[in-house]
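Every protein chain of the complex appears in place save one, which is left out.
== chain A ==
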Amino acid sequence: MAEKGPDEKQFSRRDFLKTTGVATGGIIGGSLLGGFVGFNMNGDSGGDTAQNDQESGGDIAQGQQDPGRVFFHNDAEFETISQAMERIFPEDDMGPGAITLGAPYFLDMQLAGQYGNNTREYMQGPFYAGETTQGYQARLRRAELFRLGIERLNAEANEQFDDDFSNLDGEDQDEILTRFQEGEADLGVPEDTAKPEDFFGLLRSATIEGVYADPLYRGNRGMEGWKMKNFPGHQYQYIDRIQSDSMVEIDPQPLFGGDHNGNGNG
């Protein structure tokens, strides 16, 4: 049951950079990567949206250009996780959702680094499933758990609805995600390797992090996550405003200058 997906082959970052042209340091335009990857970030709304965004040229549309990926080298995997993140934080009348905000790109970079490899966490065995009060006890590092989770999202989707996760409508996707959240989904591995709710928990928190982290980390594009929430980001001080009797509206500011609007050309 614990078979790995087709991504078994060792991933070489250098090869990937060469292929995509990221290493040239230039602007990664939608045309270049869009053409190469054939990926659209809005899932089933299709290439139309991507095209419209490019034409409209608005802030968020700019942000929707693909900044390149360092972890997800399989487009279908990235599509699956992107859609799952969108269900966690969907686009609606409050404002943009996880995909438009670039949260999947945030996750992509995190999984390639310290976070994905649990570098600062205790990963020595032996591993036992443990009680909920004892916290994460999985043998898998986050990068491995996300890969497995994506594989199992599709497996569950096929079992329940006879199609891949990304081809389902939102309600059916929610049903699958709920099965993970409630520990009912089959992760295909023993409990001491990982639990489905572990995967869901990480997916949920990574989505929120990708929506609200500083744009430095490639999510929260155009600081639109912050704008929705009225969070002004990095401000040096509030000493002259903190005694105000009413809510003070402040234009948000990213950590580094004004260029980190998340569209990859800062």
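To be clear about the criterion, contacts are C-beta pairs under 8 Å (C-beta built on N, C-alpha and C of every residue); 3 or more make two chains touch, one makes a residue touch a chain; residues count from 1.
Definition applied: contacts and distances are computed from a predicted model.
This figure omits one chain of the complex; the name its UniProt record holds, of "Metal-dependent phosphohydrolase", "Malonate transporter subunit MadL", "Glycolate oxidase" or "GMC family oxidoreductase", is "GMC family oxidoreductase". If you put the missing chain back, the residues of chain A touching it would be 87-90, 92, 94, 114-115, 118-124, 126, 128, 130-137, 174, 177, 181, 204, 207-209, 212-214, 216-217, 225-226, 228-239, 241-248, 255-256.
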